[in-house]
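Missing here: one protein chain of the complex. Every other protein chain is in place.
A, B and C label the chains in the order they appear, each numbered from 1.
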Amino acid sequence: MTHTPIPLPDLTPPDILRCAYMELVVTDLAASRAFYVDVLGLVVTEESDTEIYLRTFEEFIHHNLVLRQGPVAAVASFAFRVRSPEDVDRAQAYYEAMGCRIERRPNGFVNGVGDSVRVEDPLGFPYEFFYAVDHVERLAWRYDLYGAGALVRLDHFNQVTPDVPRGLAYLEGLGFRVTEDIEDSDGVVYAAWVRRKPTVHDTALTGGNGPRMHHIAFATHEKHNIIHICDKLGALRQSDRIERGPGRHGVSNAFYLYLLDPDGHRVEIYTQDYYTGDPDNPVVRWDVHDNQRRDWWGNPVVPSWYTEASLVLDLDGNVQVVEVREEPTEMAVTVGADGFSYTRVGDTEKGFKLGNTL
Amino acid sequence: MTHTPIPLPDLTPPDILRCAYMELVVTDLAASRAFYVDVLGLVVTEESDTEIYLRTFEEFIHHNLVLRQGPVAAVASFAFRVRSPEDVDRAQAYYEAMGCRIERRPNGFVNGVGDSVRVEDPLGFPYEFFYAVDHVERLAWRYDLYGAGALVRLDHFNQVTPDVPRGLAYLEGLGFRVTEDIEDSDGVVYAAWVRRKPTVHDTALTGGNGPRMHHIAFATHEKHNIIHICDKLGALRQSDRIERGPGRHGVSNAFYLYLLDPDGHRVEIYTQDYYTGDPDNPVVRWDVHDNQRRDWWGNPVVPSWYTEASLVLDLDGNVQVVEVREEPTEMAVTVGADGFSYTRVGDTEKGFKLGNTL
Amino acid sequence: MTHTPIPLPDLTPPDILRCAYMELVVTDLAASRAFYVDVLGLVVTEESDTEIYLRTFEEFIHHNLVLRQGPVAAVASFAFRVRSPEDVDRAQAYYEAMGCRIERRPNGFVNGVGDSVRVEDPLGFPYEFFYAVDHVERLAWRYDLYGAGALVRLDHFNQVTPDVPRGLAYLEGLGFRVTEDIEDSDGVVYAAWVRRKPTVHDTALTGGNGPRMHHIAFATHEKHNIIHICDKLGALRQSDRIERGPGRHGVSNAFYLYLLDPDGHRVEIYTQDYYTGDPDNPVVRWDVHDNQRRDWWGNPVVPSWYTEASLVLDLDGNVQVVEVREEPTEMAVTVGADGFSYTRVGDTEKGFKLGNTL
Partner (left out) sequence: MTHTPIPLPDLTPPDILRCAYMELVVTDLAASRAFYVDVLGLVVTEESDTEIYLRTFEEFIHHNLVLRQGPVAAVASFAFRVRSPEDVDRAQAYYEAMGCRIERRPNGFVNGVGDSVRVEDPLGFPYEFFYAVDHVERLAWRYDLYGAGALVRLDHFNQVTPDVPRGLAYLEGLGFRVTEDIEDSDGVVYAAWVRRKPTVHDTALTGGNGPRMHHIAFATHEKHNIIHICDKLGALRQSDRIERGPGRHGVSNAFYLYLLDPDGHRVEIYTQDYYTGDPDNPVVRWDVHDNQRRDWWGNPVVPSWYTEASLVLDLDGNVQVVEVREEPTEMAVTVGADGFSYTRVGDTEKGFKLGNTL
């Protein structure tokens, strides 16, 4: 590894509550609206010709997703809510101490959010921290508005970065805790899941060319809600929006589905991971060759899921340069001629499944 | 097509109620028991060192599945229940008139079943017809015995035969009605679903080298029961028993999962098709190139699902010779270099999914 | 018993396929539309200022429910579909032979249905028999239209009549088969369930003052669909439409919910009974004192459920006179000072539940 560690400031980091919203640049706002509103049923808090603010049914802050019309599909912000107004100051000081470019806006970068700081973080991601936010109606009890596949919470982000341990050290400094990871016996880390709120994650680092956004995930109450989303996409003859799943994750133990929006931004629908809030919460370490790590049922991971991801923007709105991962990729070491996966430790025979025949 | 049509007798066919049980020869009875009883949770009606009689939770006849220890994994009987004792006579007469070899046993071929006739049918399958049967406790209300993935009914059989229309004409003569099929614009029929009870099928004909048994299907009450079976297989590190799914069928509209038992016999777990009992029930015809026909979500069909199937036995217990299908195969016309599938009629672009990359 | 048995004609009865639709007179069509369409999500096939034709998602015939504006809330028709046009003739002859008033209309009584006969049956109910019907799109695959509580099939009717055995003998003559009943040790029959299609019932006879209509039942795919209907009614501040449930029936083993429409017509939402199509299907006989017979969880049956029901019309559209049941009522023998119910046979202690404290 040639990367130098990210120097962590000797400052109190902001007290991050949770991942709160993502600002997504889309190239065809009407097409994106048809996907996020008409298909997925996210609730429109407000919208204009160039922006749509969306939230989930149990949310009480202004939005969990901003769609903004723009020239290049990319992520403009991974926004985290902090515990107090002072934590925005702490965030600013913390990133300034790391030498990062920051921008503070007392009136916020988007509607509904007040005093915020955006940063170009050491991994190249546009992180945002805010406390002040408009409250809107929590629609949790409004079952008259729920569709059969209702999205009730923003659950997490997932980011692609070349050097997972390096990124992880930075996030742990910021107060995140690891809940699970994927490793090999040589000590290569392929992915790690970190949390602030006591679920499996608020964000995750996936090893690959980055900085890129792997996916944003929304939660449903039950598994049948996710199945309905698939059924509905079939009915709309949009089944090709389904990239992977539905399935059960090994990592996180959640039930999942991955979709691709009209720009190729990946959206996960997710339900039923577990409580992780104790400080000694056991970290689950998965062997990269365990074929049940990413899908508990051993169903294959489609190659695009490993290779494709969304670009991210710097504070000027320009696309961040993508750096190549130098270590082995999870896809290479698990599928194809040079890779292997097992269902049971020690198994050597190849199976019959698609994943084995790629 | 060089096959001659099967001459249908000018006789009243037996009044078939439903598919009722399958007799399956397995090569390792203990391994099969571990799968069907310990994993799938079928109820043991009775068992010996060489045979196990299993039923579903809502069944009141002696069994829906017989596992019999034998030298070669194969199907010994596809057994249908008929409406009356006289219908066994009608079955015998009907098959004799077709020139088929038959065997009548007043005391039945297996425990729990009385007067039965087995035949080597014109397609080479060992069909059985019976009315007399021992009643056992219907465990429908015994929720204390239900596991999370409880199988509540035998739903259908599925048979592989080279010439689907030829087989279909024979089954229609026998009183079955078509509910759905898969065709192409040249009139090639790739598969057809036929029923007696008013569900989508009691059996289906799948075009391919035959006679072979494609699968036997059991029903659950809800979709989460099927998901639990997958989760349990993962927990047991037997996820490689999952061949395909879970998913939503286009054909039948049911939610499905395909498993392979220790001998490679395929078992489908199935739930929620629709009522078909009216004589003018609309037949649903699917284009073989419609990528949502077999999986409504467009997820790929694993090649083994098209190519592998179980051998069947003649009345002496010898394996029936498998005849090759002469017409195009569904796999060949839909995947790979020479095939194509669409999500929307007229689409030409290739997708990103595994099925497109085989 | 002073009732004389109903003389059964020595004629072949019509071959009834299934309960097919009900014509319901409602006093405020807009209010009924708000309930059946906006809340329950039934699909509108067609409508006018005075009539609305509704169907379920898996139906392919024109409608399962007709709402007709009228002066008095009542049932105008319990309509059954028969196997062939000739079965309409058979129905006519059969009821004429019983001395019933009949009306035959070659163009049907309602839109979408052709040649039909309506009768005033020996119990005073307006039964209808038809074969000819317009086909409409079966929306089974249209998940884009499904709400979270989608009703997928008409399941059954339920009728109130004073003398259950007398009514039962008539229905058995007509070809119905008993699947379950509620009795006491004195031989009093309180209710019986009868079927043509192989579910627990197409209609049921509930002992009480009649002829009246107890309820019409629609099926969902899963239990959570029924729960959603409750949740939605809560969100709309219409929870007082929920009369009883949700719960698990003892009889039928189905999951259920009873609602009252704006006129007080009772609607059941129902899912997951069992296959009953074999001629020797075991009849389940419940003791009237078994507290799990109507609710498997022992939850109390609200008194209105026993006492209230909808009036029915004769062929002139006049309300049929209601005759009083002479035998003991189920409510009287099971709750209150003179009644008793047990959870376990032999139990004598009173429980803590509401039902015990009425």
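Quick note on the criterion: contacts are C-beta pairs under 8 Å (C-beta built on N, C-alpha and C of every residue); 3 or more make two chains touch, one makes a residue touch a chain.
As the structure is a computational prediction, the values presented were derived from the model and not from experiment.
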| item | value |
| --- | --- |
| Chains shown that the absent chain touches, full complex | A, B, C |
| Listed residues B:55, B:68, B:214 or B:232, member touching the removed chain | B:232 |
| Hidden partner chain, touching residue among B:9, B:70, B:114 or B:147 | B:147 |
| Sole residue of A:69, A:209 or A:281 that reaches the chain not shown, by the stated touch rule | A:281 |
| Per the touch definition above, residue among C:77, C:299, C:320 or C:334 touching the missing chain | C:299 |
| Residues belonging to chain B that touch the chain removed from view | 141-148, 150, 222, 224, 228, 231-232, 234-236 |
| Residues from chain A at the interface with the omitted partner, ascending | 17-18, 58, 60-61, 81, 83-84, 135, 138, 140-141, 152-153, 197-198, 221-223, 250, 253, 272, 274-275, 277-282, 296 |
| Absent-chain interface as seen on chain C, which is shown | 222-224, 227, 230-231, 233-234, 237-240, 242-243, 246, 248, 250, 255, 260, 291-292, 296-300, 302-304, 308, 343-344, 351-355, 357-358 |
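Please note the rule applied: only the chains that are shown with their structure count from here on.
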| item | value |
| --- | --- |
| From chain B, the most remote chain by mean C-alpha position | A |
| Centre-most chain [mean C-alpha coordinates] | B |
| Proportion of interface numbers common to chain A and chain B (over half same, under half different) | same |
| Chain B-chain C separation of Cα centroids, rounded to whole Å | 35 |
| Between chain A and chain B, centroid-to-centroid distance (C-alpha), Å | 42 |
| For chain C, residues that touch 2 or more chains besides their own | 141, 222 |
